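Here it is, the structure, as structure tokens.
Only a single protein chain was left out; the remaining protein chains are all shown in position.
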Amino acid sequence: MDLSLFVWRQQAPDVQGEMVAYSAKGISEDMSFLEMLDVVNEGLISNGEVPIAFDHDCREGICGTCSQVINGVPHGPMERTTVCQLHMRNFKDGDTIFIEPLRAKAFPILKDLIVDRGALDRIIQEGGYISVHTGGVPDANSVLISRKDAETAMDASECIGCGACVAACPNGSAMLFTASKVSHLAALPQGKIEADQRVRSMTNAMKKEQFGNCSNHYECNAVCPKGVKISFIAKLNREFIKSMISGDSSD
Amino acid sequence: MLLIRSSVGRKIIMAVTGQLMVLFVILHVAGNMTIYFDLINAYAEKLHAFPPIVWSYRIIMITVVLTHIVFGLILKIENLLSNPHGYVIKQSIRKTFASETMIWSGAFIALFIVYHLFHFTVQSINPELSARLNTDAMGRPDVMNMLVGNFQIASIGLFYVSGMIALLLHLSHGVQSSFQTLGLNSEKSIPIIVKAGKLAAFLIFVAYVSIPILIMVGLMDL
Partner (left out) sequence: MINGKCPPGPLEEKWEKHKDGLMLVNPANKRRYRIIVVGAGLAGASAASTLGELGYNVEAFCFQDSPRRGHSIAAQGGINAAKNYPNDGDSIFRLFYDTIKGGDFRSREANVYRLASISNNIIDQCVAQGVPFARDYAGYLDNRSFGGAQVSRTFYARGQTGQQLLIGAYSALSRQIKSGTVRFFPRTEMLDLVVVDGSAKGIIYRDLVSGKIASRAADAVCLCTGGYANVYFLSTNAMGSNVTAAFRAYKRGALFANPCYTQIHPTCVPVTGDHQSKLTLMSESLRNDGRVWVPVVKGDERLPRDISEDERDYFLERRYPGFGNLTPRDIASRAAKDACDKGYGVGPGGRGVFLDFAEAIGRLGEAEVRRRYGNLFDMYQKITGEDAYERPMRIYPAPHYTMGGLWVDYNLESNIKGLFVLGEANFSDHGANRLGASALMQGLADGYFIIPYTIADHLARIKPGVVSTDHEAFVGSVKETNERVEKLLSINGKRSVTDYHRDLGAIMWDLVGMERSEDGLNEAIKKIRALRNEFWDNVKITGEPDELNQELEKAGRVADFLEFGELMALDALERKESCGGHFRSEYQTVDGEALRDDSNYAHVSAWEYKGTDKRPFLHSEPLEFENVDLVMRSYK
């Protein structure tokens, strides 16, 4: 099939970018979206042009590196699917496709479709962990965890840190991302001990990194490739309220 | 203070003040419903019987409303700043018109409230219909007369109806949103709360608009 593409090209962070038109010819429906872009890039290279820069690594939907907004939806039209797992059989011959980077204040564009998501790492650095030393821990079965709690923790920690939630959120909020980590750890007995401090410092970090506030639009969940649930945002809110009631208020 | 500085804390303030106002609009609409039993004048009189209570509750409500407005504005401004570059093309999947326009429906409600206070509380708009100046047969302020007289003026009636539409929009997102913000839900109950929130908003809306509409179409008269 043949497609027309409009792709955001921006040479460097502080250079003005623009949408540029390309055509992708002879695309097979077995290709992944990124393989389609590979084909376009090979064409650009052979014309001596600079290929479209886009982030990707595992190409199997787990590393969270790939990040594009396709026709206005982060990760494109298919539910629960990363760009790298999106296949061209979901498009038709003659389609026009708009490809843009994830946009948010907290995600400066580095080049073309590549943005800097370091802010998400910095949120985790503010408490997205259990402060355990290496070694000197008890036997793994000495603390029992109900299957339900383990499953909740697992649901939450499926987040791949792709940032699509931020890009989809009308407020540029990282609430779903942050909530997934807070909920993962708060569901486990090992993580409960630091829960008060964690939820406060992580939400503070979210603000400091210039993410917006959550107004419960739920767009984030709609585009999340791992289907991280919005009930985790409610859980974060609960944890926050708990920390205000039980924790010391000096924060 | 954490509650004021934190993003989540601010949201909690919005939700608590929002829920207090929801409580208020429910009580208020229930009071207004006395009109259908021809008891509104009696009700209004009882309500104002004991000034210290009236005034302390008024002060609380003013604080609540102002807090809600101030934080609503702060959040909105922050949110606009967090996403300064728009997309060339953006599709929405789950957000709603109501959720997107909270600030506008809210602003309209604010406008409505100001007008409404001058109208029915201070009664400086259309003073000839004022309940304070006109008493009913039993010597009570004639609220019934004030309502009917005012809503017979089409522009006023329509303004009220549009105020109620704004309220409908605001609450159809706001009610369930406040449960989410306060963490008073679960994966299972979210869809139920979303529906119940919309239903509540709709019921409140119907109850409120029924009065001006019935009066406007002439089904309710003195």
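A and B are the chain letters, set down in written order, and residue numbers restart from 1 in every chain.
The rule we apply is simple: contacts are C-beta pairs under 8 Å (C-beta built on N, C-alpha and C of every residue); 3 or more make two chains touch, one makes a residue touch a chain.
This structure is a prediction, so every number in the text was calculated from the model and none was measured.
Participant: Going by the stated contact criterion, tell me the shown chains that border the hidden chain.
Facilitator: Per the touch rule above, the missing chain touches A.
Participant: Looking beyond the chains shown, say which of A:S4, A:T96 or A:S146 touches the absent one.
Facilitator: With A:S4, A:T96 or A:S146 as choices, the missing chain is touched by A:S146.
Participant: What chain A residues would touch the chain not displayed?
Facilitator: Touching the chain left out of view, chain A contributes residues 11-12, 28-32, 34-35, 38-39, 42, 44-46, 48-51, 53, 55-65, 78, 81, 85, 87, 89, 110-111, 114, 116-118, 120-121, 124-126, 128-135, 137-141, 143-147, 150-151, 153-154, 157-158, 160-161, 184-185, 188, 190-191.
To be clear about the criterion, only the chains that are shown with their structure count from here on.
Participant: Quick check on the complex: what are the chain A residues that touch chain B?
Facilitator: 6, 8, 19, 69, 71-73, 98, 100, 103-106, 168-173, 199-200, 203-204, 206-207, 210-219, 221-223, 229-231, 233-241, 244, 249, 251
Participant: Where on chain B does chain A make contact in their complex?
Facilitator: Residues in contact with chain A: 1-3, 6-12, 75, 78-79, 81-95, 99-100, 102, 173, 176-177, 179-187, 190.
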